[in-house]
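Complex shown without one protein chain; remaining protein chains in place.
Naming follows writing order (A, B, C and D), and every chain is counted from residue 1.
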Amino acid sequence: MENLSYLWIVPFAPLIAAIITGLLGYKLLREPLSGIVAVIGVAIAAVASVSGFIHVMQTGGHYDLKLFTWMPLGNYEISVSILWDPLSALMSCVVTVISTFIFIFATGYMRGDESYPRFFTYLSMFVFMMLMLTLSDNLVQLFFGWEGVGLMSYLLIGYFHFKKSAANAAFESFIVNRVGDWSFLIGILLAFVTFGTLDYLDIFAKIPEAEGFVITLIALLLFGGAVGKSAQIPLHIWLPNAMEGPTPVSALIHAATMVAAGVYMVARLMPLFASSSVALDVVLYIGTASAFVAATMGLVQNDIKRIIAYSTMSQLGYMFAAEGLGLFGDGMFHLASHATFKALLFLAAGSVLIGIHHILDVWKMGQLRKYMPITAATFLVGALALAGIPPFAGFFSKDPIIEAAFHINWVVWALLWAGAGLTAFYIFRLYFLAFENGDRLDPHVKSHVHESPPNMTVPLIVLATGAVVLGFFREFFLNFLRPSLDPRVMSEDFVPEKTKILMEEGLSRAHHVHVPEDAVHFLIESLTSPLGILALLTALGGIFFAYIVYQKKVISYEWLGETFKPLYKLFYNRWYFDNIYYAIFVYGYYKFSVFLWKLGDRFIIDGIVDGSAKVSLAAGGALRLTQSGRIAAYVLQMSIGILVFLSIFLIVK
Amino acid sequence: MIPYEYYIALSGLLMVLGLIGIIIRRNIIAMLISTELMLNAVNIAFVAFDMKLHDVAGQVFVFFILTIAAAEAAVGLGLIMAIYRLRKDVSVDTLTELKL
Amino acid sequence: MSIIEQLVSAVGVPNFGVLIPEIIVLITAFIVFFEELFSKNRILISATTVIGLLLSLLSIFTIKQGDLTLYGLYVVDGFSLLFKLFLLISTIIIVATYRRYFESKDIYFGEFYYLTLFALLGMMIMVSSPNLFTFYVGLELSSITTYILVGMFKTKNKKLKDFDYKSKEGAFKYLIIGGAGTAVISYAIALLYGASGTFDFMEISRAALNDANIGLIAGMVLLVLGLALKAAAVPFHHWAPDAYEGAPTPITTFMAVAVKIATFALILRVMVEAFPFISKDWALVWSILAALSMTVGNFIALRQKSIKRMLAYSSIAHTGYITAALAAPTGMGFAAFIFYTLVYIFMSIGAFAVLTFLEKTEGWNNTFDDFKGLAKRSPLIAIVMLVFMFSLLGIPPTVGFFGKLGVFLALIGSDIWWLAVVLVVMSIISAGYYLRVVSVMYMYEPVKNISFNINGVEKSILILMAVIVLILGIYPTVFWGISTQMSSLLIAGIGR
Amino acid sequence: MELTQIAFWTFSTLAVLSAIGTIFFRNLVYTVLSLISTLIMVSGLFFTMGAELVGALQLLIYAVAIVVFYVLVISTVPEFKGKAVDPKYMLLSIPVGFLIFLELAYVSIYGVWQSNTGIFSPEVIEKIGNAKAVGTMLFTKYLFPFEVASLILLVAMIGAIIIGRKEEKQEAQG
Partner (left out) sequence: MEFQFEPASFPWLTVSIVLPLIAAGILFFLSERFAKPISIVISAIVFVISTWMLFAYDYSHYAIQFYEKYNWIPQFGVSYEVGVDALSLTMFWLTALSFLISFIWSVNIKKRVKEYFIAFLVLEAACIGVFVAWDMVWFYIFWEAMLIPMFLIIGVWGYAERIYAATKFFIYTFFGSLFLLLGVVGMYVYQYFHTGKLSTSYFDLANLGLPFNLEIIFFLLLALGFAIKVPMWPFHTWLPAAHVQAPTAGSVILAAVLLKMGTYGFVRFSLPWFPEASKYFIPVMFTLGVIAIIYTAAMALAQQHIKRIIAYSSVSHMGFVTLGTFALNVEGMNGAIITMISHGLTSAALFLAAGWIYERSHSYMLKDLGGMAKYVPVFATFFMISAMASVGLPGLSGFVGEFLALLGTFKTNVWFAVLAGIALVVGAGYTLRLYHKTMFMEELVDSKIIHKWRNTRDMTASEFLSFLPLIILMFVIGVYPKWWVDLINTTSLSILSKFIGG
């Protein structure tokens, strides 16, 4: 453990970078330097976490480094700490490595922005928060990171805060996330009250002592947080709007890392979730529903980033579905590969945007491959990975989930399968519209279109390489994660025997799943088994359909829109989620507040308060009339007084 | 022998008449006269009690009441003269500038 | 013949030694009277008065307590000496405000001084009376003198003709209602005399102990009502606002302070010495009167435009607060009564003195509008007025708080929660108008541009009063000690 | 006995009647005259009770001295125009007054009054005379209040003069 104590550098290097850029950015560092500082910060973290990764890969086990006590809570002390085990090591590697590339990309992307240092401060700060979340060994630190990334996401979405849409999107993302966090916080409280502790390991040890429904409740409440953070139904509405942020932000936060925090959290608390089959079911259904619904929504969007955003939401649904199925390792592997190819897609989209000066509408692009060949090629790699075409990473991470679902739940499989087909369709719709197809570019723009500079293309190429090769490391990753996610392999001091028995029950659903872990075997099997062929054909079918509609225009998309008008409208309006939420929670609540203010505070309470003042004044005015100035009246009142007082005594005595 | 209680009741009656006088008279001189009536009424009670008690302290008190009645009359009439000089009127209606 | 001789020899020679303060006051009054006749030197007159009062004040300390003199018609106990002391102090301060006010208004002059002294003499007699005789003449001396003082706003200044009339009107109302009150008190005395056969407080109390019949009770009730009239308690208060407003402001001060505290002292002594055994009855009367006074006084005060008249109503309300202590006929209640009465002197003098000093200014009528922006024009006056207002309101660290606290303690100690709650609610109502004074002074811009003519003496009076109010608000211990001691002396009758 | 009863009823009836006159007569002269009548009747009552000194003082001070003031003032002030009494207040005050009277009468009749506690029994009075008895008390035991009473009169006199006198300068100015 001693030789791992250097791991504190993992979260704090980005923090230090953030503080340096934050305090000195404007006055001292200015444009290129702030970005370089941030890149160095995150690169140090990446190097450190990769070395920690290698360490844990070689020696195994888990390490709980307590940095300092944050707050005592009776007998329990919440501490700031680093839990280094395969799961967190993988996650922190994903975060830091992908961040490093995105940071490098961002130095190019953000060139010339007047708030350049601010951007890198936020970004570094985000990485810090994300790592705090990742490396936490207790729920409170997790929550700290959880809210921290929420804040940074908010700030980065609202980075172009002078735009109304950006500010509103940021606002929306924060509030929606907060709804999830409310549930999450209640879950934490319930966990503390139930277990008397918030450290994962202690909770895992105490799971058998708690009642089943409490475990379920805790798991569901915590999952509520994940639903918010990972943009699952019904708290998904913020993610597409979050695309108002700069593209690196979309890549880093809203594709690769933060939104995956929910998935990570469920995996991290796997013993808890696995102990409750109800919780797993809920995770499964929410994930599946999101995967499908998001895919349908993605079909008809016109904004390049939004399309990718819906695909993100959809892919997160796959991850949750995997976890709900009990395939935590597959879920995490999909997380890693998705992080790679989705970052790639976003960065490629960012590169496009730089090239054509931030025109987001795909209908105004076209033939971009001519102008930006590297971008187009890398985008294509990413799209193929996303579509699940072998041998790209997405195939190795996504198809096992779909196939496994077939063995467990038929309905889930159907939805996931359909979603996969839709995914392939819409991402290639995007590809064809933007990079191929006819020439719809604005002539003025066209004259300026050019390939992006190397500091943007190099990350693209690296990530594209990752998207190609990563899938072949499937077995390595699954084995690597096993000490964290498989009860059969977990060490006794990580999760005790009693809890393991509970977990086995929950995970039993995954037992009859037989998907080869070795990538080559999997590739061979899926190309031979009917299920695998079906999946592959579906994906290819989606691509082909996109090709004939948008490239060859054999079928007119107008005709499609007209034919399936109700569906088109439903999808285009995002299943009316936004409208309903807006009507009830935004507009309705605001109106209700105003009404309540006028009725409650203004009319009733202040009515009573000011009313009593008015009544006093009126009483004064009325009593004042007794002082009429006439002696007769005075003496008359006096004699009435005498009469009354005498009567009191005469009647009493 | 008349019971002394009658004298006291009589004194009460005269006093109440004086009180009514103050209330109903519209002439401030008559008002002042009514206060004289009130003060005077008490005298009867004092003397009656004296007779009952076989004492003379009550009669001594009557002396003081007379003094005070005289003093009030003097001051009151002075005020009436001043008021008359300022407003040329002795009706209670003039005495309503201070009010509310 | 023998009876007379017996009588004469039995009464012996009166001990005039105990009358020294009164005699000094009387002599001063006559000196001023003659000075006024032969010289119109105003400074001389006021100096003489103040010196005479100071001498009288000093002489109080030479008197041995516990003397009953003049055939049992005059008592010199700690209680009476205390109140005489405070009467003299307050009169000195008030008299010190006379000269420049009357000069500015161009009114009669010397008469005010000696009439004030006569009134003071009457009050000194009042507080020393162990007997309804002394009580009566003392009360009447001070009352009649006060009627005159109220009506003496007689000026050569044509602009002030209206005030001249108002002063007469106020005096006449005061006279008529006061006269009716005198008649009621006389009748009460008659009933008490008939029911007990005596005028002496102690002997009345003995008679009440033996047989508290309806005659005695009725006498007591009528006496309470008559005294309530003199103390301006509702519903016998009507004279007060009019007379206060009509009177020249220093005289208003004198009425609101000296007359009031003398009346209160008298009330307390009569109640405690003459009717200790029917305390329940008079406590009931006083509690109703107190509740009415607080309510009516505070509510009407809310609607006043003139601060002088507002203070008159506030003074009625304070009658309510003070007499509320009598609703709890216990040592604590009497101590609270004495304490509040004593400290009321300072805040009331202060508040009225501010009006007196400001009224010298041309065109100043003491309305709320006149007070607008006072803090800018004269920060000193504004700050002392603020202190007095908060003290009248009963906000610590001013002494008004301890006055009310004492009353609270007494009421709750006797389980009279209803009156305590009324007091609380009425205190809150009263905030309405006291705060208005503060807000017009501090929170408005001045309307007129007036420069004030306030000299060092006047300033020092104001500062002195404010400082006393504040010091007593922090350290009321001495006053509490005195009040508690006096109340226990009074109950034990040791002073006799 | 017969005589005192007749005297009481006569004097008291007349006193009450003239008191009613006092408060209702419109003409101030009649008012003053009925006041005098009341005062005389009351002094008559005093005499019937044997309080000669007080009765005499009543006649002298009140019926003569004070009433003279009033007459002087009335003669200065012109005749009063308008209603003598205010009907509105009359309606209210007479019932109230009547009730107060009932209460006072109740008190006087049902109250327990002391008797014979003093030393001046009729025999003593007869021996030394009422005037002497009262006078002696006044100048011995009640000397102090007497002196104060004199001050009251002095003050009232001064006050009446100050308030009531005409300001020559003021007139000249006005």
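Note that in this section contacts are C-beta pairs under 8 Å (C-beta built on N, C-alpha and C of every residue); 3 or more make two chains touch, one makes a residue touch a chain.
Given the structure is predicted, the values throughout are model-derived calculations rather than measurements.
> Using the contact definition given at the top, list the shown chains touched by the missing chain.
A, C
> Can you say which of A:64, A:85 or A:181 touches the chain missing from this structure?
A:181
> Looking at C:279, C:319 or C:484, which makes contact with the chain not pictured?
C:484
> Tell me which of A:62, A:118, A:254 or A:574 is the one touching the absent chain.
A:118
> Which residue among C:201, C:368, C:388 or C:401 touches the omitted chain?
Considering the complete complex, C:401 is the one touching the chain left out.
> Considering the whole complex, not just the chains shown, which residues of chain A touch the missing one?
Spelled out for chain A, the touching residues are 26, 68-74, 77, 114-115, 118, 140, 143-144, 147-148, 151, 154-155, 158, 161-164, 167-168, 170-171, 174-175, 178-179, 181-182, 185-186, 189-190, 192-193, 589-590, 592-594, 596-598, 600-601, 605-606, 609-610, 613.
> Counting contacts across the full complex, list the positions on chain C that touch the omitted chain.
375-376, 379, 383, 386, 390, 395-397, 401, 405, 408-409, 412-413, 420-421, 424, 427-428, 431-432, 435-436, 438-439, 442-443, 473-477, 480-481, 484
Going forward, only the chains that are shown with their structure count from here on.
> Please tell me the distance, in whole Å, between the geometric centres of chain A and chain B computed from their C-alpha atoms.
96
> How many angstrom between the C-alpha centroids of chain C and chain B?
Their C-alpha centroids are separated by 25 Å.
> Going by the touch rule set out above, which residues of chain B reach two or more other chains?
8, 11-12, 15, 18-19, 22-25, 31, 41, 48-49, 52-53, 55, 57, 60, 64, 68, 71-72, 75, 78-80, 82, 92, 95, 97-100
> Mark out which residues of chain D touch at least two other chains, giving numbers and ranges.
86, 89, 92-93, 97, 100, 103-104, 106-108, 111, 113-114, 117-120, 124, 133, 137, 142, 145, 149, 152, 155-156, 159, 162-163
> Under the definition above, what is the set of chain C residues touching chain A in their complex?
172-173, 176-177, 180, 184, 214, 217-218, 221-222, 224-225, 229, 235-236, 238-239, 241-242, 281, 284-285, 288, 296, 299-303, 429, 432
> Write out the stretch or stretches of chain A touching chain D in their complex.
Those residues of chain A that touch chain D are 632-633, 636, 639-640, 642-643, 646-647, 650.
> Mind pulling up the chain C residues that touch chain B in the complex?
Contact set of chain C toward chain B: 133, 136-137, 140, 144, 147-148, 151, 154, 161, 164-166, 168-173, 175-176, 179-180, 182-183, 186-187, 189-191, 193-194, 197-199, 241-242, 245-246, 303.
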